[in-house]
Structures are given as C-alpha cells and as structure tokens.
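Note that one protein chain of the assembly has been removed; the remaining protein chains are unaltered in position.
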Amino acid sequence: MADYEKELLEHIGEQEYKYGFTSDIDTELIRKGLDEEVVRLISAKKGEPAWMTERRVAAFRHWLTLAPPTWAHLDIPPIDFQEIIYYAAPKPQKRVESMDEVDPELKRTFDKLGIPLEEQMALAGVAVDAVMDSVSVKTTFKETLAAQGIIFCSISEALRDYPELVRKYLGSVVPYTDNFYAALNAAVFSDGSFCYIPKGVRCPMELSTYFRINAAGTGQFERTLIVADEGAYVSYLEGCTAPRRDENQLHAAVVEIVVERDAEVKYSTVQNWYPGDKEGRGGVYNFVTKRGICRENARLSWTQVETGSAITWKYPSCVLAGDNAVGEFYSVAMTNHFQQADTGTKMIHIGRNTRSRIVSKGISAGCSQNAYRGLVRVGKGADGARNYSQCDSLLIGDKCGAHTFPVVDCRNRSAVVEHEATTSKISDDQLFYCRQRGLSAEDAVGLIVNGYAREVLAKLPMEFAVEAQKLLALSLEGSIG
Amino acid sequence: MAALTDTIRRFAAVEGDSLRVAAAASQPFVAVDPQQLRVEVAAGASAQLVVVHEKPLASSLSLLLERDARLQVTEIFLAGVSAETEAVQASGSNCCITAVLLAGADASYRIDLDGAHAENSLGGLFLVDDNEHCVLKLRTNHRVADCSSDSSVKGIAGGSAVGEFRGLVYVAPDAQRTDARQQSRNILLSDTARIVAEPQLEIYADDVRCSHGATVGQIDAEAILYMRQRGLSLAQARRLQIEGFAGDIVRRCGIGELGEALMSAVARKMGNM
Partner (left out) sequence: MLSVKNLHASVDGKEILRGIDLEVRAGEVHAIMGPNGSGKSTLASVLAGNEKFTVTEGSATFQGQDLLAMSIEDRARAGVFLGFQYPVEIPGVTMANFMKLAVSERRKFLGEEPLSAAGFLKLMREKSAVVELDSKLTSRAVNEGFSGGEKKKNEIFQMAMLDPQLAILDETDSGLDIDALRIVATGVTKLHTPQNATVVITHYQRLLDYIVPDVVHVLYKGRIIHTGDKSLALKLEKEGYDWLINDYKE
C-alpha cells in the first residue's frame, strides 16, 4: 500500500473517531456554514491525504483572521459566508434525451455563437451517449495525452494518483496567505483541474477542445494547477462562450501556473457566467486569484475575454522570477446593464531582462462600471526589465463608468516602463458610416467593438476567437437604443 | 538659492492670510512659508503668485478663481513640508500651476473645475536624492461639462530616494466633452532609488477625451555618448539631458527671471546627485 493511501485511510479513521461522523460517501450535501469541522469533512469526503487536510485547516484558520478586500472599485453587497453550503458532490446533471428538450432560449444563444451541434449537446447536458462520437473523441484525447506523459485530470484524481507532484506545486504560487478569497478557496476548494506537461514536451493539442467537451460540473470553489516542466509547452483554455447559469452566487477560484525554465504556457479564459438581469438582480460574483511564476526564459501569456458575472474581481498575474522571463496579459472586459468589473494584472519583474506586455480593452455599456487595475513592479535586481502597457476604455452610453488604476513601482534604473491609456466612445460618424453601407445599428456596434478588441481576440485559439467575437456582440444586445 | 531668494524679494509680499485680486495685477505676489493662505481672483482679473516653502511646516493654500479669472501659481518646495493646495475654478477661468519639489516634500493638489470652459494646467517636477521621499498628489475633478485639464509631472530620483506621483482625473456624470490629459515621466538615477507612479482615471461620462500615460526610464545613453563625442564631460552631458527633461516644466511658470533662477537651483541639485 502506498504511503498516501495509508495516510488517507488513517485519516478517515481518525475523523470518524474524533468527530463521530460516519463517512457516508453517498451523502451529497453537508450542512451549510463554515467551521473547522466542515473543512475537515470536505477533505475527508474527498479522501485526501493528511497533509492536504492540514493545509486546508491552516488556510481556514488564516482566513478567519482576514476581512474581504474593499479596495476595488466595486460595490459588493455583504456576503454571509455561513449561508453557503461548502460541499456538494457533483450531482448528475438533469439529462435530456435530445436537443428538442433543451431550453429554446439557450439554444438560440448557442446558435448565435455558432457552437457546433455536438458541443451544444454536451453543454446542454444531452445524455452523453446521444452525443455523436464524443465518447470516442474523449478516449482518443486521453490516449494521445498519455502517450506523451501529459497528466490532465481533476485535482481530486491528482491528489490520489500524483500526490507528490500536487504537494510540491499546490499553493507554491498562490499561498493561502495571499488574500481573503484565496484563503477561502484553499480551505474549501471543491475540485478543479490539474495539468502537468513533462520536460521538453509540447502538448499536441489545445487543451481547450478536450476541456470544452468535459465542461460540465465545475465547482463553486474551483482550483486549477498547471505545471509546465522545463522546455514544455501547453495552451490551455478555461471556460466557454456558452452562457453558464449557476445557482451559486459566489465563485472564488484559484488558478496557479508554474512555468519552469524555457517552458511556455498560454492560458485563455472566456468568462460568461450569468451576469444578472437587466435591472441588476442576481448574477455571479466572480472573485478569482490567478497567478503564474516564470523561471528562466519562461513565458506565460494570459488572455481573457470577460463578458459575464455580476461582479468580477480578478487580476491574472505573472511573477517573472527567472532571467529573460516574459509575461503577457491580454484582456477584453465588457460590462453591460448593472455589471461591475475590477480586473487587470500584476507584472512582478524579479529576474534580469524580464519583459512584460499588457493590453487591456475595457468596454462599458448600460449602467455598468468597468475598471482596469494593474501593477507593474520592477525589483532592484531586474536589470534591463521592460514593460509596455496599453489600457483603453470604450464607453457606450452616458450612464456607465470606465476607470483606469495603474500603479508603476520601479526600483531599477536600467528598467523601462511605459503605460498609456485612452478613453473613447463609438462615434456617431462611425455608426452612420456602417449603417450607410447597410449594417444594422446593432451589427455596426458589434463590428466596431470587435475591431476595438481585435488585438486581444487575435491571441485566442482560432476557433474560439470567432465565438468570442460573436459573444461580444451578443453581450451588447440592448445596450444601444 | 541666492538667485532665487533675490528674485522673489522683488515681488509683492502677501500680507496676512488672505489676498483678493480685483484687477489685472502688474507684478507677481509672493508668499514665503505660508501656513494658511486664501487667494481670490475676481471675475476677469489676473494675477501671478509665487509660493516658496523654506521651512518644514504644514501649509494650506486655497485658490479661488471667479469667472474668466486667470491665475499663474508657482510653488517651490525647498524643505520637507506637507502642503495642500486647492484650486476652485469658475467658468472660463484659467489656472496654471507649476510645482517644483527640490526636497522630500508631500505636496497635494486638488483642482475643482466647477464652471464650463474652465481650464487647468499643471506642471510638476520633483528632484529627490539621498534618503528623501517626496509625494506629489493630484486630483483633478471635472465636475461640469466642457472643461479641460492638462497635467505633466516629471520626476527624477537618485541616491536612495523615493519619488511618488499619485494622480487622478475624475470626470463626473454629465461632464461631457471633457478634455483631460495626464502624463507622468520619470527617470531613475541610481540602483537604490525608487519611483512610484499612479496615473488614474475615473470616468462617468462618455463623450470625453481622456488620456494618461506614465513612463519610467533612464538617461538616454546614446545621447550622452553623442554629447561626449562632441567634447562634453559626462557630468555636462548628464546635466544637459536632465535640463532638457525638466526645463519645460521649470520655465513654464511665466516669469522669466524666476524660471531661470529655478533652473539653476535644479541644476545645482542635479550637480550634487
């Protein structure tokens, strides 16, 4: 019996004894609210090794000492953390037998986004065996990846099958002490993805394709860990252009990326959680901590298209620890109606000749508030560091807000840091010109917005860029009169 | 500083803690180490004001510009003061502020553009060395439509000094057709100095032209090489570069002799860095 299995069994035994719980794995829910007992219970239910349980507990204890951050340009209603149920085993989704049973509104959106039929079926929860060939497609993916030694599985599986890898890297980039929501996530994370690319391996496919077909069942407190070992390469896509309805209001995910020497990771996100209705009722709070560390000659590129969520609080960041490391952040954040977004990045230059590039395109419509917040820090030893930031805001209508909060902190005299920002609106002349060529006003706005965001959209994997374009246009519906 | 002191001695000293200018003032006013000062420029009137901080005291300056008033303010920081300046501008007024920080001071500016077609321009320069720490804060409030503001702040930090610029352009709802620009340009002269720049925008109106930028860099090595090839010493070349960098801010105060005196004060401080 492997050590970790022993540990696991001892741990469960201990818990049963100590807390008098029967570890009834079939139980789907635990009581609402959060205390140390609940944290241990989550760990037990997931059958985690003892060190993981202790980490969760340490994170929880630290979380108790923290208060939710208030510095963002966001109006966040108070959240009662004792009203949340922190563990629910993934319930089987309600199965439908064919697309005819799918909500016509959802289908209309799928069609507008141009999502292929088989993926529509998978996403809408049509019984998997009804989805043309998808099982065999999945199997083929798995085989291709395994042949290269690539590990791609859930965090739970990884804790079971590759505990040493997880132990080495989990929390190494985003420690639980990082912030309120990262601490909460470290204590109660439900599941997420683990990806390991071995030395010198170029992942042969966009992990997006695989991921999208497997998209069902991401949790409220998602944890993602990606490790690209020396010289490895992977392009990873999180999320989906299809609207994701979720009853959970609070989402506090953590994404950690380790980019070892000479390795490269591209991480793309399309975030389209439920944004609430036109009056600003409901919608997801998306409070995410995303960070990667780059060793020597490594490169990490974040690309995000954010259109969903009632409130977004996220700053995918790069710690450029090794010499010649490169960090990039390309972002389109669109808010409409009463959505609020405070998003941006941090580029921490530590190594010599490290370079970073930030391109942020904010689009505010309706009564929404959209802020870019960024930090470029150049440490003493970061000789020859370079940063270039371009942060543009586009306003549609006079009831919204667009804000830019950059911080440049430079402690090296050989570094060059440049930040530029502009604010514009869609001009009447542009609209008139497009409509004079026969485009409807809505199409014209969609086209102009896509042109404005083009530099960022071009960074997305090809097939996704097309969907993201349509998504931007779709998210603007009703924003012009 | 002798040239500077001599220059300002020729200006009209402000008596007491308030001053009202009702017409076009013929010569600049000067206030040395004012702890509390209120300056009003009446409708259509114009004035020049020079404020010099020589002692490390707290200072509060309040500037009121009535309709179509014009005011040029030059504030010179020679000591580690904590100074707050507030300018309230009525419609059509024009306020031009020059702030030169030659010490680890904390200077905070708040500009309220309260009437249409009010214009504000602010030029700031900070030059810090050794263990000095200076902060230049600027909040420009576009509270009504059709105003313009243009700020340019340049910073140079050497030794183990810290220079900070914290700027914010705020555009209120309905402050349409705002034209606001804010630039922060900085140079680090040593490996232990630090520059922090926060040029921020908070915008609640859509028909606006707002831009901001920030850069941190170093002296252009190629230009230095070029000048040395023409026979200048390294120190001369560096000084020329720094003067080129800072000169437009220092000389914009609109009082020729004061600009020159300030420039030589800047050059002297530079020479020791």
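Each chain carries a letter (A and B) given by its place in the written order, and its residues are counted from 1.
The definition used in the following text is that a contact is a pair of C-beta atoms (placed from the backbone, for glycine too) under 8 Å apart; a residue touches a chain by one contact, two chains touch by 3 or more.
This structure is a prediction, so every number in the text was calculated from the model and none was measured.
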Self-check item: Missing chain: touched chains present in the view
Solution: A
Self-check item: Sole contact to the chain not displayed, among A:188, A:367, A:453 or A:476
Solution: A:453
Practice problem: Go through chain A and note every residue touching the omitted chain. | Solution: 427-430, 432-441, 443, 447-448, 450-455
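One rule holds in what follows: only the chains that are shown with their structure count from here on.
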Quiz prompt | Where chain A and chain B are represented by their mean Cα positions, the distance between them in whole Å | solution = 43
Quiz item: What does chain A use to touch chain B in their complex?
Solution: 73, 378, 380, 393, 395-425
Self-check item: Residues on chain B engaged by chain A in the complex (per definition of touch)
Solution: 173-174, 176, 186, 188-218
